[in-house]
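One structure, pasted below without further comment.
Every protein chain of the complex appears in place save one, which is left out.
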Amino acid sequence: MSLRGGFPVSLIRYVGSRIIQSVPVLFIIVLVTFLLTNQIPGDPVSIFLSPGASPELIAEVQARYGLDRPLHERFIAYLFGVVQGDLGYSIHYGMPVTEKIIERLPITVFLTTCAFAFAIAISVPLGVISAKRRNKPTDHISRIVSLIGVSTPSFWIGLLLIIIFSFYLGLFPATGLVLPWADPETVRGAETRLDILRLSIHHAILPTIALGTLQMAQITRIERSSMVESLREDYVLLARAYGFPERTILRKHAFRAAQLPVLTIIGLGLSTALGGAVLIETVFEINGMGRLIIQAINNQDYELVMGTTIVFGVTYVVGVIVTDVLYAYVDPRVQYGGEE
Amino acid sequence: MTGKPILEVTDLQTQFRTDNGIVRAVDGVSFTLHEREVLGLVGESGAGKSVAIKTVLGLIEEPGEIVGGEIKYKGETIYAVEQDADGTPRPTADSYTDAQIRKEIRGNEIAIILQDPMESLNPVYTIGSQIRDVIELNRNIRGSQAKAEAIEILREVGIPDPQKNYSEYPHEFSGGQRQRIMIAMALACEPSVIIADEPTTALDVTVEGQILDLVTDLRNKYDTSFIWVTHDMSVVAELCDRVNVMYLGEIVESAPVREIFYETKHPYTQALLRSIPRPDVKQDELQSIAGVMPSARNPPAGCRFHTRCPAAKDVCQQVTPPLEDPESNTGSTTDGHTVRCLQYEPFEADYQESTYIANKANPDGIKTDSQLPEADESETIDESDAFEKTGEPILSLKGVRKEFNTNSGLLGPLSVSFSRGVPQFEWSNDVVTAVDDVSLDVYPGETLGLVGESGCGKSTLAKTIVRLIEPTDGSVMFDGETLSDLTGEPLRKKRRDIQMVFQDPHSSLDPRMTIGEIIGEPMRVNKLYDKETRRKRVYELLEKVGLNKEQYNRYPHAFSGGQRQRVNLARALSIDPKVVVCDEPVSALDVSVQAQVLSIMKDLQTEFDLTYLFISHDLSVIRQISDRIAVMYLGRIVEVGSTSDVFSDPKHPYTRGLLESIPVPDPDVDTNRENLSGDVPSPINPPSGCHFNPRCTAFIEPEEYAGHPLWDETLAFIRAVERREFIADSASAVHEMFFTKELSNDALGSIVSEAIDLVVDGEWETAYERLESAFLAPSICTQSVAEYNINGDERSVLCHRYAPDRAGFGEETY
Partner (left out) sequence: MASGTVDETVETTPSERHNDGEDLEKSNSGVRYILTQIHKDTSATIGLYVILFVVAVAVFASIDYYIFDYAFAERFLYHPERDAAGGQRLLPPVGMESIYGPGVIEHPLGTDHRGRDIFTRMIYGTRIAITAGFAATSIGLVGGTVIGAVSGYYGGKVDDLLQRFTEALYAIPFLVLIIAFMTAFGRDVTYAMVGVGIVSIPVFNRLIRSRVVSVREKEYIAAAKVAGAKDYQVILYHIIPNSFSPVLVQATLQIGVSILIIAGLSFLGFGAQPPTPSWGQMLAESRDYMLPAPMYSVWPGLAILITVFAFNLLGDGLQDALDPRIEN
């Protein structure tokens, strides 16, 4: 495979136009979130203040939080804040929402990235082998396994993993997550960077498997059907007719073009995985974005719910842009439209 | 023959196991390819040609298997099949192993070119790397040396800028260029044999011609043998030395090319040849082969052609004829003229008389009565040159224009670029003008043929006429009313009078409706007649198009392509239209079926008093069916005239080039394609002025060089520089290549010699820019579009050469 040198101008243009295209999407995310959160029953002021507060005090607090203004004005004000990175103030934690999210977001991103790394590392070879040995026993087994994979609730896998590997075998911890770049002084039981890394891997394995299984199964299925399709293409026939060995055909001629649908499904799977993170963080008691949103809801912490929802959306959009760029990198035809 | 045998195939048998039984796709095929020979393998779709060549290369995959035969390459058996004890076929011990065939035969000895160059080049790798990989695999060259070799071969096949094109992707090339790249890949292996599987079928006729020329050149240069698989007898006539005609998995006739055409023996070959419309002569009859090819799953017993053979006797149903040479009786199957027919001699007298013999005797194509074969009348196309335009046009287009936006959507036209990290926004909207100011009259009762290459806008024009799409500008007058002004109910009423027959027999019938429902649909949606009457009318129409009423309740999947096109016709006629727009109605059909459908269309025209607007890319078909012809190029109609006038005396340079480039199904007719080179430009950014100017050999010189004696040679030089067609070693060599005389001592001479020097220095682009600004840009051809000029009464030509104020500057100088 010949990698093209550097990122051509057209690719940069493509990235630019993709970012521009997602602006309206981001706007709608903020709008939908804002409207939904404003539907939440229960006045946040009443939560913040004791029941016997005087009307003046209520009015003052409402004014401070801008709740006395009409909805559209509040939305515009909020939107301006969002654009500047200000997602409001968390009543429960007593700190700006943005700060809280900056604290939690890396954990969720790390977990999701691990899950995809795990999923891709297993599914791509499995799908390719399955396609190569189509309708042979290997293929049947891999198909059934991946079908079970897409049918199993991720949080249940988490529970089973905890029961087996933490409680019975005692191999891995049942709760928590350590970021590999965490400061050794803030982590209990760690003294060196190496300790951190070891702890990080140790903690990450079970949640990664729980979150990644669905993606793995999904990608295996797509990889298989896409490779089957690709192996039927004329250019594969041609490669055979020119005497390329099967191995080269599989790894090179058929493989690259077959990754396009796979990238698409990874992009779509991001949504499932980020949502799944909410479940997995709950199961493994990991303090990431998912647990944050559930806690925020239970504490009726309004602006924090809004902020986390929006950041979830933004994370997804960024992930999709990354896969789109990868797609454009694999498929030269995509950028073509961008060139003069 | 020219050389020793290089590839010998004996009694090859390949079958596919399917749920519904065994399909013997190739059933006892034998042929021999000699050195430096082009061997044609001809047959209609389903004859087993492709399977046969895949078998030769060992590319048959599950559920296919080779169950018999032997393949010898250069005298050595590379593959032979024997039956083991329990009757299962397996390769013999002296056959090459899979790995051996892969390493020693494929690519380096036998290379292949496939039909669709878009599908067979890998879209995600550069063309250069694909060719380099093939070189590295099959020859002992690696790295930069292989790259240099690849570039050299790309140049060889006429890729304009191989250095740059090397690192481009397949989608950046046109169809013709991609097929050149495929040829380059095949040549890069330096094989002894190249197998080409319908390599020009997907290409436009002018591009096909260029590819055929290229192959002819290369074959002389490299001493390569070819197996050329095709369904097109014209290609065979032009290219092949020897021809094998296949029918239902068997070779039915094998002979040197001239004998196939002039001493045809097998009834199938004869019928096939008769059903081909010819572009060079107007045929008085076009005979079709009855029925369709039976399924290979269940081939007829005895002679496989007997179900369709006009000369079949009882014995043909029982005895399977061998493939043998009737004259020598040696039983040799690969030399001489062999035929698989029980009664190759004597045929009935009228059968022997091929139209080709007639044509040969009378090369001008003028028929005398005595040469008219007395074939059965019902299956012939009745041609009358003497169509008289009467009265007012029934359909009249005035300045019709259709533009499409290439960027649609909310933010589609918005593009962004970065300059030093700062985003720059751009609001741009590319417009493709698919139909550009077309005016055309269609008279009652005539057939107007609209011809053009793919992408010229002819289908868009058809859709605009039936109001499937709205014109951007201009008007369509029908029967005295302006269609484009009508809306609602009056439009729906009027629309009934213009119906359409579509191109693709697979997508034009709703797979979930019965044939009866499909034909009755126009009546139903227009609420015409009651249910019973509709049913009766559908029965009538079925019979009229040669189907029967039992087929009323069948679904389209049970019908062949030809039958589906008949259903299409019946549907269009169900509400008694006056005009039928036929958009490539026979292009998707095999040639023998084509003739059937055309002849039905002719009959129906008389019976229903129809006017046809017949759209096709195939000049031969157009010639056979049209009274008048309109030629379209890049959205404009460049020439209109009566069929006989246009064919005998084409005026527009494009029409001339187009007519020249069509291969003729006759080995004795030479095709001269000097006047049409290059690809059709993209309609997104068409050339200014006359759209044809970059390909035109009759390009008019700018005023200041009017009548310059060196103009023609200069023009040829400019074109060659543009396409980088030659290797520039020294100024004198280049000069010699293009100019017969010394360069004149004027402005033209000095610019040309300047350009020659630039070219020798490798500054192609600068040289071309210099020439372009001096000679092309100031010309009237790049500056304005000509008016439609009427020569005499009936002819209009969109060319500056025929401008009225250029009297005397017309035909003589060109």
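As written, the chain order gives the labels A and B, with residue 1 at the start of each chain.
Methods note: contacts are C-beta pairs under 8 Å (C-beta built on N, C-alpha and C of every residue); 3 or more make two chains touch, one makes a residue touch a chain.
Small disclaimer: the values here were computed from a predicted structure and weren't measured.
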| item | value |
| --- | --- |
| Contact residue for the chain not shown (choose from B:Val315, B:Val525, B:Ala747 or B:Ala777) | B:Val525 |
| Which residue of B:Arg496, B:Arg535 or B:Arg723 touches the chain not shown here | B:Arg496 |
| Sole residue of B:Glu104, B:Glu259 or B:Asp504 that reaches the chain not shown, by the stated touch rule | B:Asp504 |
| Absent chain, residues of subunit B that touch it | 45-46, 291-298, 300, 307, 408-410, 463, 466, 468, 492, 495-496, 498-500, 502-504, 506-514, 517-518, 521-522, 525-526, 553-563, 568, 571, 575 |
| Positions on subunit A where the hidden chain makes contact | 24-26, 28-29, 32-33, 36-40, 147-148, 150-156, 159-160, 162-163, 167, 270-276, 278-279, 282-283, 293-294, 297, 305, 308-309, 312-313, 316-317, 320 |
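The rule is short, and it goes like this: only the chains that are shown with their structure count from here on.
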| item | value |
| --- | --- |
| Interfacial residue positions of subunit A with respect to subunit B in the complex | 1-2, 9, 12-13, 16-17, 19-21, 24, 233-235, 237-245, 253, 256-257, 330-333, 336, 338 |
| Subunit B to subunit A touching residues, read off their complex | 57, 59, 102-103, 105-108, 111-112, 114, 116, 119-126, 129, 133-134, 137-138, 169, 171-172, 185, 189, 410-411, 414-418, 423, 425 |
